[in-house]
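Only one protein chain is missing from this complex, and each of the others stays in its spot.
Labels for the chains are A and B, by order of writing; each one numbers its residues from 1.
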Amino acid sequence: MPTTAPAASAALAAPAFADATASDRALRRFLHGLPGVDTVGLEARAASLGTRSIKTTAKAYAIDLAISMIDLTTLEGADTPGKVRALGAKAVNPDPTDRTTPRTAAVCVYPDMVAAAKEAVAGSGVKVASVATAFPAGRAALDIKLADVRDAVAAGADEIDMVIDRGAFLSGRYLKVYEEIVAVKEACGEARLKVIFETGELSTYDNIRRASWIGMLGGADFIKTSTGKVGVNATPANTLLMLEAVRDFRAQTGIQIGVKPAGGIRTTKDAIKFLVLVNETAGADWLDNHWFRFGASSLLNDLLMQRQKLSTGRYSGPDYVTVD
Amino acid sequence: MASQTPQAAAQAAAQAFDYAPAPESRSVVDIAPSYGLFIDGEFSDAADGKVFKTVSPATEEVLSEVAQAGADDVERAVKAARKAFEMWSALPGAERAKYLFRIARIIQERSRELAVLETLDNGKPIKETRDADLPLVAAHFFYYAGWADKLDHAGYGAAPRPLGVAGQVIPWNFPLLMLAWKIAPALATGNTVVLKPAETTPLSALFFADICRQAGLPKGVVNILTGYGDSGAALVAHPDVNKVAFTGSTAVGKQIARTVAGTDKKLTLELGGKGANIVFDDAPIDQAVEGIVSGIFFNQGQVCCAGSRLLVQESIQDELLDSLKRRLSTLRLGDPLDKNTDIGAINSAEQLARITALTETGEAEGAERWSAPCELPSAGYWFAPTLFTNVTQAHTIARDEIFGPVLSVLSFRTPDEAVAKANNSQYGLSAGIWTEKGSRILSVASKLRAGIVWANTFNKFDPTSPFGGYKESGFGREGGRHGLEAYLAPSSPKGERK
Partner (left out) sequence: MSTVDSSSSRLSVLKTYKLYVGGKFPRSESGRVYEVSDSKNKWLANAPLSSRKDARDAVVAARKAFGGWSGATAYNRGQVLYRVAEMLEGRRDQFVREVADAEGLSKSKAAAVVDAAVDRWVWYAGWTDKIAQVVGGANPVAGPFFNLSTPEPTGVVTVVAPQESSFLGLVSVLAPVIATGNTAVVIASEQAPLPALSLGEVLATSDVPGGVVNILSGRTAELAAPLAAHQDVNAIDLTGVTDDALAKELEIAAADNLKRVLRPQPVDFAADPGTHRLTAFLETKTVWHPTGSLGASGSAY
């Protein structure tokens, strides 16, 4: 993990890129100088990796790994402490019938639910992540966003999932996006920062690559696809692209950064495809919940059913996993 | 690389994401211990009773014993095809079309079986036979089926005529796909066929004979002669063959051109290549790396249109090579029937020896060799994905077709230099261009002397897309409307001796 001090991490650890963030023009030149992305080729590569056949022992390994990488998420207007406690219990003990089932990586909630979540997972090692910065639209003044972050951190959040200012990004004000990330990173203190791009709104793969680099330069600990609140969320292709970005960033700076696809990953088959992407793009160093997460909720039950199938040899059903 | 958390490191060390074997079931295909020649709708032994064995290149296991056609068998097959020609060419196009549609559908139905068979006999990964060869085979028949009753509208004059008996000789790299490229247009245009598959991969053609029977194709319309080069030579030399189509090496192609010289036989040749894959500094790098990999390691590089010369702009050479080596290290070499295998076996001991000899020449001439770290199985014919750097135009490995998983890396400084180097070859089959600049793609594409130019992609095939080379890569086109020409004569006999 990045062990350097927050906020200053990019500048210190990646001096090669210090010039890139010196001005809006410099940053724009840098981002537009990144290699382009060919849509068809990227999607074909993602699809091709999707044909890997993961069976038996490899499947068992992948299922447990996937469970351990889940940020079990509830982000509803209707969330209550009771709902969050149930979620926390599920994260700590996903399958009551099988205590060997790994715990999820974290629960992910709104800032006002952090305290309840913290209590629910206390002592388990499950982290509490909180969306902040006027999630999901991010349309608030910076002060409000930072206050949102500090509030969540003060309530005990281990991780902060921020959203970038897509309006600023799409209008070419990259430095604004960057500076906001730097500020949020500083507000995070010890908490790890996940930077959400809302890839569905960025629209092009070139934009996703540029956003990835802004995020990485800004001090993100994770780059994350999406909020789960728009039409298109995590896809194999946009996740593959972000994995290429963290791979390249580590090669150039030595800094390893995590990736979190979120939204739309519902089945074991999907999750395993993403793990194959990780394995064959960023590499085995990322096959750990410190470096890769799934932002998901219904995925967990499907993984649990598949896990039961592997251990019992028969297909499970929704009545044999918990509804939370 | 940054430090990992201790528990992460421990976990990674304890358990890696090793893909467990995921073999496709061999039981879906039933290979008989022996096969005869398919002549006039029947399987029969060679007149002189000769046979030869076909082995699985991945294990050297003998798969079956097949008849070896001699001159008498060629005679019999051509006679059967000649006899069938009268009836077949007189059939309304719409009826011929329906036979071809039937064949296309049966191939789709039996594609899993055929994919496994092809993988066993050829050594290529099941991933490729399943996802590339077989879908393209079915599509090719489906495409040409639709032409059979529309030939008047194809641009070759009203009521163009079939030529007669087509003698077709195909290679081992895409056995069933090359069969489809040959047979589908020949039958659609009303010709009948005698086809000789390669000696190392005879089985899928013999299974195709069975598909012809299932489709109810009239006897003698398709005849399959298995055998070695001499069988093929006898076929193309036969005086009652009207059309010769050959895919294979340039050396044999030239020999065939000499054989048919002075005759009325129409000739099309699809031969060797030394394709240049040109990567400019503004290329979409990650996709270019995939394209380079697909360009030279698809089917173990045993592809005539392979991008076997990488021409990379000097300013990004180091970066690109690092990416390429990293990517090659993830290629999975091994059991071709495993669904996760990327690199299968080399087709034959002979081909492996040729690849080995040429790479030794590469080293002897001073090029620097790098091979992907992978363990080669002890039985069978294998060659690790390999690339050579410090290669110049003068090196043998930059000029000769290796037909194996070996990439020669050369550099250039300007677009003009890239084009000059790409064109500096006796061949002219394929080329690749990688750049995000549209006008550069179009200007470079127009200057390349190659029949297929893939821009920001590589090794894409489609039945509607004409395929074939410039210069010593052969002449004539296969696929698309263009592919009909090889099998048609103008409606007016004027100016034709036949």
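The criterion applied here is as follows: contacts are C-beta pairs under 8 Å (C-beta built on N, C-alpha and C of every residue); 3 or more make two chains touch, one makes a residue touch a chain.
Note that the structure is predicted; figures quoted are calculated from it, not measured.
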| item | value |
| --- | --- |
| Candidates B:34, B:214, B:329 or B:464 - the one touching the absent chain | B:464 |
| Residue among B:38, B:454 or B:487 touching the omitted chain | B:454 |
| Residue of B:20, B:257, B:321 or B:374 in touch with the missing chain, whole complex considered | B:257 |
| Touch residues of chain B, complete complex, unshown partner | 139, 155, 157, 250, 253-255, 257-258, 261-262, 264, 269, 271, 426, 441, 445, 448, 450-457, 460, 462, 464-468, 470-472, 474-475, 477, 480, 482, 490, 494-497 |
| Where the unshown chain meets chain A, residue by residue | 38-41, 43, 47, 50, 199-205, 207-208, 231-232, 235-238, 264 |
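Convention: only the chains that are shown with their structure count from here on.
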| item | value |
| --- | --- |
| Chain centre separation in whole Å, for chain B relative to chain A (CA means) | 43 |
| Footprint of chain A on chain B - complex, ascending | 1-5, 8, 11-12, 15-22, 127, 131, 282-287, 290-291, 322, 330, 339-340, 436, 456-457 |
| Residues on chain A engaged by chain B in the complex (per definition of touch) | 1-3, 35-38, 40-42, 44-45, 51-59, 61-62, 65, 241, 244, 250-251, 254-256, 275-276, 279-280, 284-285, 287-288, 290-291 |
